[in-house]
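Only one protein chain is missing from this complex, and each of the others stays in its spot.
Per-chain residue numbering starts at 1, and chain names A and B are given in the order in which the chains are listed.
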Amino acid sequence: MNAKTADKIATGVIYAIASSVALILVAMLAFILVRGLPHLSWHFLTASARSFEAGGGIGIQLFNSFYLLVLAMLISFPIALGAAIYLNEYAKPSLFISIIRTAIEVMSSLPSVVVGLFGFLIFVVKFHLGFSILSGAIALTFFNLPILTSSIESSLSQIPNLQREAGAALGLSRFETVIHIILPASVPSIVTGVVISAGRVFGEAAALIYTAGQSAPTLDFGDWNPFNLASPLSPFRPAETLAVHIWKINSEGIMPDLSAVSAGASAVLIIVVLLFNFSARRLGMMLYKKLTKS
Amino acid sequence: MDLITEKIKKTSLSTKQDRFGKLISITALILIASVVVLIFGFVISRGLATFTTNKVSLGHFLFGTDWNPSVVNKKTGQPGVGALPLIVGSMAVTFLAALVATPFAIGTAVFMTEVANKRGAKIMQPVIELLVGIPSVVYGVIGLTVVVPTVRAIFGGTGLGILSGTIVLFVMILPTITSMTVDTLKGVPRHYRESALAIGATRWQMIQKVILRAATPGILTAIVFGMARAFGEALAVQMVIGNAANMPNSLVSASATLTSVLTMGIGNTVMGSLQNNVLWSLAMILLLMSLVFNILIRFIGRKGELK
């Protein structure tokens, strides 16, 4: 076989592989959406779930998912940012740093059910937080921190050292360089990383089953005082999220329209995650333009 | 004069700021480190209880093939805590999934960096990212409604088993391996390509003999990374593998993995009992395995640097 034919065959094989991967994704998305979209309606998106009658919705679960995500991000982002800045800008290679890096990587491959059980025993039981949004948010933080830290760190490390040297040459301290030069330059990829990890958090179920709980008490959407238990903003109420809801009705649901609710909820989950992914890029680019102009 | 020396000697505002920034960022790092230490300590102390309080021998745990902790084995007089079937199950799905995913991942990565024009790469990039984003519950549901019936139709039996687990995991780790391979390939210097083409190599010869060779350490790292993810995946695997804690004897009979037994059993056991402790021992194995994977990645990375 001469080199030219080999080249042609190889090119063909590579095209075939790439298109089959694309096909897998398209088929999966189509499968979920085709099964789920017919069940979506305004009622389904806003009504509260019913445990044993047809016609329930996912309104409260959807709200819980977003609220929990926001809280978890509020806690984990500053910590992850700080840690990533230290790891990338200050840390000198040493045994300590290398141990910490390994620990973070090991933790990011830890099964999330272990994180959930840990959260259950420590926060729900020991600290008497009960099954609550707060316990769930802390568990999600544990789950999210390693992923977010390494994603931010790799964003920071993509900024060429020239920028740091330029900062030093201007007489800026390292901290000033980070705040005024490195961070603005890496905002697009940090934002992309944050939004993508938000998508993962949004779809996480195992870590929440034992922390945020599996029940969604009725909320009073007229009451926005976070210190009232019935208020949507209360961090002390139990909150079943969308992913947990899917898991729960698939395992023990007894409502007659079970498969419809499950398919619809999966479709909503996928759509939200897709939105996260698409908006991540857009947002990143927009911020980049804005920050580099001034 | 004095005023000037004083001014120079005094720590400047910038230095103060810098110290402040360093303090804040190292606090964050230490916070994360302590969380990791806490979880490690917790899992390990619980996991070791099987051996210290319940007096199970390590050999029996690692190499025993009888997994049934709630029942005392009549032959040995000990509860069935042999985790070997689960370890073998986990290893099998992990390696098989990596084996299937690697050619696909390399092919796609080569497509994106070397073969395709800008538009092709632009299409594949979001495809890979979207695959990462799909929640594992959804992978499980798809596995159960599509993969399992297909396997059942072809091979008979229940359709649940290592083969179904492998297929689901293959799709789950494919994007991880692909995107890391893409990064590695992009890191191969441009002049490698140019010199290969200059001496008359075809594109495939260049890819095969130069680029892939130069990128081998990076690709290996990517594969190990994917395997680490496969090893720790719980919900999706649990839904399709069948969860029978027998030694796996075929690809299409029900088997179990460490994670599937862990997720299923933990709610049904009582804190502090042997049945519960032994599940934490499984979690400890998971933890140690991901440590091993990480050390492996380090090792490969260092080997790659030396070349």
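Assume a contact is a pair of C-beta atoms (placed from the backbone, for glycine too) under 8 Å apart; a residue touches a chain by one contact, two chains touch by 3 or more.
Note that contacts and distances are computed from a predicted model.
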Choices "Corrinoid activation/regeneration protein AcsV", "Phosphate-binding protein", "Acetyl-CoA decarbonylase/synthase complex subunit delta" or "Amino acid/amide ABC transporter membrane protein 2 (HAAT family)" - which one is the UniProt name of the chain not shown: "Phosphate-binding protein"
Of A:63, A:131 or A:175, the residue in touch with the unshown chain: A:131
Residue among A:44, A:143 or A:210 touching the omitted chain: A:210
Touching the absent chain when the full complex is considered, from B:142, B:236, B:254 or B:283: B:254
Residue of B:43, B:131, B:147 or B:160 in touch with the missing chain, whole complex considered: B:160
Chain B, residues in touch with the chain not shown (by the definition above): 67-71, 144, 149, 152, 157-160, 238-239, 242-246, 254, 256, 263-276
Residues belonging to chain A that touch the chain removed from view: 51-52, 124-125, 130-131, 209-210, 213-215, 217-218, 223, 225-230, 237-238, 248, 250-254, 258
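Everything that follows uses one rule, which is that only the chains that are shown with their structure count from here on.
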Chain A and chain B, separation of their C-alpha mean positions in angstrom: 18
Footprint of chain A on chain B - complex, ascending: 14-15, 17-18, 20-22, 24-29, 31-33, 35-37, 39-40, 42-43, 103-104, 107-108, 110-112, 115-116, 120, 123-124, 126-138, 141-142, 145-146, 171, 174, 178, 201-205, 207-208, 228-229, 231-235, 259, 262-263, 266, 271, 283, 286-287, 290-291, 293-295, 297-298
Chain A - residues contacting chain B, complex: 3-4, 6-7, 10-11, 13-15, 17-18, 20-22, 24-25, 28-29, 31-32, 78-83, 85-87, 89-90, 100, 102-107, 109-115, 117-118, 121-122, 142, 145-146, 149, 171-176, 178-179, 196, 199-200, 202-206, 243, 246-247, 250, 262, 266, 269-270, 273-274, 276-278, 281
